[in-house]
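Data first, discussion second: the structure below is written as C-alpha cells.
One protein chain is absent from this view; the other protein chains keep their places.
Right, chain A next:
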Amino acid sequence: MATFKDFRNNIKPNWCPGCGDFSVQAAIQKACAGNGLEPDELAVITGIGCSGRLSGYIKSYGFHATHGRSLPVAQGVKMANKDLTVIASGGDGDGFAIGMGHTVHALKRNIDITYIVMDNQIYGLTKGQTSPSSSKGFVTKSTPKGSLEQPIQPIKTALASGATFVAQSVSSDIKELTSIIQQAISHKGFSFVNVFSPCVTYNKVNTYDWFKENLIPIADFEGYDVHDANSAMNTIMENDGLLKGIIYHNPDAPSYEEQLGEYNDEPLISREMRLERSTFDDMMAEFK
C-alpha cells in the first residue's frame, strides 16, 4: 500500500514561500494514498499558470498541457484508459477564462475524472493581473481603478452546468480538503473541487485570514441536503458563493462512459487494434 510519501518526488516546487498551492498538493497526495491508489495508477493533467506546475510535483504520471486545456486532455486520457484515476488541475485563469468553455462542457459531459481548481483570484505567473474570479472593484495591474466585472462564482457555474459533484474549500484546511478530494475521486462521474489557494505575493485582499473570516462551512446550515440542487443553488446565491464543504452530490447520475455499452467491457488500450477479416469484409461491403 502506498503512503502519501510515495506520491512525493524530489522536485522542489517553484511556488513562492507561503503559496496556497503547497497545501493543495499535499492534500491531493494524502487523498490518493487514502483512497488506496498507487502512483502508477494516477495521471495528473494540468494547464498553465503557477498551479499548472503541479503535475511535475506529484509522483505519478503527469501531463502539463497548454493554457486552459487540461480538461480535454484529461478526458482523452480517461477515455483511452478507464482504469486510470485521472485528476485535472489548474488555476482560475486556466479554468474560468481561457478554458471556461471546456469547464462547462466537462461538467455537463460527466466523464469520471476529478477537476481541482486552485483559485487565487489573481493572475500570479504573469505578475498580478485581474482574474475571472477577482472581486468587483479589485485593484490589479490590469484594473488600476478596480475590476469593473462581476466575478465568476465557480461553484454556481458548476451547479448551473449540470455538475454531479461540487465542492469548495480553502488550502489552509488540509484535513477537510483531503477528505473532499478523496470523495471527489470516489465519485463516479465528473467531480469539481474549487480550492481557494491564496496568492501571498499579488493578492493582498483574499488572504488566509480573509477566507477564515468569510467562508461559511456547509455543515453550519442545519438540515442542509447535499443531494438537493435547488437548495444548493439558493445557499450559494444567498452567500455569494462563500461556502466550504461538499455543496452538491448526485451519486446516481450515470457517468458519460457508463452510458456507452460495449465501451465498458475493457479499456480501449487493451482492445485488439486489427479488424477481423469478417468485420473488414462487412465494412467494405458497405461501399459496394
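By our rule, contacts are C-beta pairs under 8 Å (C-beta built on N, C-alpha and C of every residue); 3 or more make two chains touch, one makes a residue touch a chain; residues count from 1.
The rule we apply is simple: contacts and distances are computed from a predicted model.
The complex appears with one chain absent; UniProt names that chain "2-oxoglutarate ferredoxin oxidoreductase subunit alpha" among the candidates "Paraquat-inducible protein A", "Metal ABC transporter ATP-binding protein", "2-oxoglutarate ferredoxin oxidoreductase subunit alpha" or "Thioesterase domain-containing protein". Checked against the hidden chain, the listed residues A:Gly18, A:Gly76, A:Gly137 or A:Pro251 yield one contact partner: A:Gly76.
Shown as candidates are A:Val205, A:Ala219, A:Met237 or A:Met284; the residue that touches the absent chain is A:Met284. One of A:Lys30, A:His102, A:His187 or A:Lys244 touches the chain omitted from the figure, and that residue is A:His102.
Mapped onto chain A, contacts with the missing chain fall at residues 9, 11, 39-41, 43, 45, 53, 55-56, 59-66, 69, 71-81, 83-84, 101-102, 104-105, 109, 260-263, 265-269, 271, 273-275, 277, 279-280, 283-284, 287-288.
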